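A single protein chain has been omitted from the complex, and every remaining protein chain is retained in its original position.
So, subunit A:
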């Protein structure tokens, strides 16, 4: 049986022609950002000896009088209105502990869940006991979870996307991405919570794994993730086999094509 082996090699420095010319102020910890004391200090900076000094490596962002440094890679900091995807780690008295790739574990309260049967039921003691029935540790619902860095998920109006290739994607702001087969029919009842446990067909599974590889590909080349970029990448990857998508040369090719289409679409 033939096997393929690859050896690590020094990374090629990126060609400068890839991105647009940016005039951003890049800093590393210890760099002085400014000696002007009129500014308010935001995240990623600290005050030392009358100077504003950076504490993370990244780019400086200035909003009027506020200066902050946006680090390349950070844990997810939640904001109101964000969509997040999480994984249940613990069941507690009236809530679930959810892992969301942020600094501390998140909490999902029983009272904020949509229970089957409608909205306006008071949460009773039986609901608490039935908590494990809804979501237990290590529960698996059909689909694939991809973990990426939160900084790569673009902020958009909606994060639930039904892709025409037959799968649906939820792009959580926290960097968790959930890929699952599009449900056959949309149920418009009181938005209850149902668990879908049917086995997934082979065609659907192929689509999902191809999508997953596409996302991983985009992440390694640091392309922002949103529905258009994922779709273009998927289409660009169709000529290749799913398992070939993670090879460096094929990755570069597919990403080049994706980038080109995105640029064409914009300008």
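The rule is simple: a residue touches a chain if its C-beta (ideal position, glycine included) is under 8 Å from a C-beta of that chain, and two chains touch if they have at least 3 such contacts; residues count from 1.
Simple rule for what comes next: contacts and distances are computed from a predicted model.
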Per UniProt record, name of the chain withheld from view ["Hemoglobin embryonic subunit alpha-like", "Aldehyde dehydrogenase", "Exosome complex component RRP41" or "Proteasome subunit beta"]: "Exosome complex component RRP41"
Touch with the omitted chain, as defined above, among A:55, A:213 or A:237: A:55
Hidden partner interface residues of subunit A, rising order: 13-14, 16, 18-20, 22, 24, 26, 28-32, 44, 46, 48-49, 53, 55-59, 71-75, 101, 103-105, 147, 149, 151-152, 221-224
